[in-house]
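A single protein chain has been omitted; all remaining protein chains appear in their positions.
So, chain A:
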Amino acid sequence: MSSKRKLHKWSIDFSGHGRSKSDRQVQVQDIRAPVGYTESTGTIVEQSGKEADQKLIDKRSWDIALGPLKQIPMNFFIMWMAGNSISIFPIMMVGMMFFKPIQAFISVQNTFVMIEGSQAIIQKFIYIFGNFVCLMLAMYKCQTMGLLPTHASDWLAFMDPQKRMEWSGGGLYY
């Protein structure tokens, strides 16, 4: 107890406990500030915070923008695993792959609110492009499964019968 209280004469008690006991100790308030030291340090701290924030915002926007593009290899793999036959699992996978970009397109306003920064326009463009590529991938999968109506045989059912231009009748002589 006593060793604690026994402070050196030149030690500076920053906490301010020994205020009443000894006035031999130097008080914090009496110490003058060093040369060139200014009290207001807030501005510098604010500036570095702003930079860090900008970088963080940009980084996050890039993450959002590149999100779809990162999904593409994973989708490729899923499609390859799902197979080319027409059964419930491949169709579910294709449906899911179709709906993700479409949902992204529908909620594009919400995501654009989150994208800010100097390169916002490029990032928005890249986001839309990425979604578009995902959609193309889903279409390609449909094409390999044979679901897209690209051949003439797919439109055969909608063709009207030919109109008859001449009428004819007859047969063996009666």
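Assume a residue touches a chain if its C-beta (ideal position, glycine included) is under 8 Å from a C-beta of that chain, and two chains touch if they have at least 3 such contacts; residues count from 1.
By our rule, contacts and distances are computed from a predicted model.
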{"item": "Name per UniProt, for the chain absent here [options: \"ER membrane protein complex subunit 1\", \"Radial spoke head protein 9 homolog\", \"Translation initiation factor eIF2B subunit alpha\" or \"Aminotransferase ALD1\"]", "value": "\"ER membrane protein complex subunit 1\""}
{"item": "Touching residues on chain A - with respect to the absent chain", "value": "146, 151-154, 156-157, 159-174"}
